[in-house]
Structure formats: structure tokens, C-alpha cells
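All protein chains of the complex are present and in place, except for one that has been dropped.
Up next is chain A:
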Amino acid sequence: MRSKVVIGRLFRNRQARYGSIALILLVALAYIGPFLGSYDWTDKDFLAFLSPPSADHWWGTTTIGQDMYAVTLRGMQKSIIIGLLVALISTGLAAVVGAFAGYFGGWVDKFLMWGVDLLLVLPSFLIIAIISPRLRGATWLWFVVLLAAFAWMITSRVVRSMTLSLREREYVLAAVYMGIPRWKIIFRHIVPNLSSLLIIDATLNVSAAVIGEAALSFFGFGIQPPDVSLGTLIAEGSRNATGYPWLFAFPAGLLVLLVLSINLIGDGLRDALDPGSNS
């Protein structure tokens, strides 16, 4: 019944509707858009270096004559997947580890929190730098795992402390006295009551992952040229943002749109899950 009620409320929520439409359009643009343009992202037009947007090159060209439209969309395909996956994995991991540590307490808590503290003190950038050369040949999805693995610890600490107070609530006790297994109580009563925090965390993680990926790529890890992502494009374009604004404006604008649509969906989902809101 809960899922039915929540979905019903989600559809009635205007923010969520607009957010989902925007996200669907962006995904469609990223995957169908390249077929509409006349250039492939690997093509180079040696007659047009750094040309501004025109009828031929819709979003202009780069320093080496690549079509910005094709390149940006190619980058966006990567970034959408990286952003969404990293956010889902890291927030999910934070919720599960934090809630289990907080609910079970004792040795489970000690062990999990020891792991969290260890990951917190390790310099994540260094670890990624060491590991990524070994993954050079492997699929770039490994990169998603690496990014996610270092983004969840602080949230899980917050989740743990909130769980500590939630587990004393009478409805949790009631569930225990009904004979419901403890892992089910965690997913049914603890995690949904943390959903506001988790949703905000996940939406923030999407943009953080896209930007973080760009930073790593800039230093030569992650997405490697000639392949592109929104992050690498923004990093490159920002150097010439005033002189050749199209290099910067299109990838940055798409990133803003992407993050905005996910924020809208997140807000709508939070309202749909929160019985206190009047949607």
C-alpha cells in the first residue's frame, strides 16, 4: 500500500512531474540527439577550427575542429550514467552501513564504523590515482565504483546517529514484538524515516560525482582522451570561456539542467514520502 500511495503522491507533485520530463528529455537528447546531427563525435572538420555556432555546426567546433554538439552529447551519455550510478551506490551504501551499525550496535557497529573511519582517513585521491592505471584496459564502470566508494562515509555516520534515536521508537519496538526480522525492520521502518536526508544526499552526490569525475580526468585518471565526459569538456572549455563561450556554455548548461532536473525529482520524492507535506 505504501508504494501505491507514494507513487500516487509523486505523480500529483508538480515539481516531480517537471523534473521527470526534463530528465527524460535530457536522456533522449543524449542518446537520440547524435543521430540528428550531421557529424559524428570522432569526426574532425579541418575547415572549421573554433567556429562559433552556425547552421552547419549547431553548437560550434573545438580547437581541433570537433563538432561541439556531437562531442557534448557523447560526454553527457557518460556523465548521466556516472552521476546517477555514483549517487545511487554511495547513498545506498551509506544508508545500509549506517542503519545496520546503528541498529545492531555492539560488534557490528564497532566493525562497520572502524571501516568507515579507515576510509575517511585514507586519501581517496591517492588511492584512485594508484588504482586507476591498473584499470586502464577495463571498462570505465570501474571508475564509478571507485568514485562511489569514497563518497559515502560521512553520510553513513549521520545515518548511524539518526538510527540510534530511531531504534528506540515505539513503532520499532512494536515491530520487534510482532516477530519481524531485524533486517526487515531496518528497511521498513528505519530507512524510510531517513528518506529526507538520503534524498538530499543523493541529489547532491549526482553533481558532486560529475564534477569529481572531471577533476580526476583532468589529472589523467578516469575518462581518458579521446573519450570525453561533461566534466572534461567543462574543464577544457572553462579556460577559454570568455573568448569562445560555446566551448563552455553548452556542456556547463547541460550539467546545470541535469542537476536541476534531478533536484526537482528529489524534492518531489521527498514530499511524496513525507506525510507532513500537503501534496
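We take it that contacts are C-beta pairs under 8 Å (C-beta built on N, C-alpha and C of every residue); 3 or more make two chains touch, one makes a residue touch a chain; residues count from 1.
Criterion: contacts and distances are computed from a predicted model.
Participant: Have a look at "Dipeptide ABC transporter ATP-binding protein", "Sigma-70 family RNA polymerase sigma factor", "Cytochrome c domain-containing protein" or "Sarcosine oxidase subunit delta" and point out the UniProt protein name belonging to the hidden chain.
Facilitator: "Dipeptide ABC transporter ATP-binding protein"
Participant: For the full complex, which residue in A:Leu29, A:Val108 or A:Ile180 touches the chain that was left out?
Facilitator: In the full complex, the listed residue that touches the missing chain is A:Ile180.
Participant: Among A:Ser20, A:Ser124 or A:Ser195, which one touches the chain that has been omitted from the display?
Facilitator: Within the whole complex, the residue contacting the unshown chain is A:Ser195.
Participant: List every residue of chain A that touches the chain not included in the displayed model.
Facilitator: Residues 1-2, 4-5, 169-171, 173-175, 177-180, 188-189, 192-193, 195, 273-276 of chain A touch the chain that is not shown.
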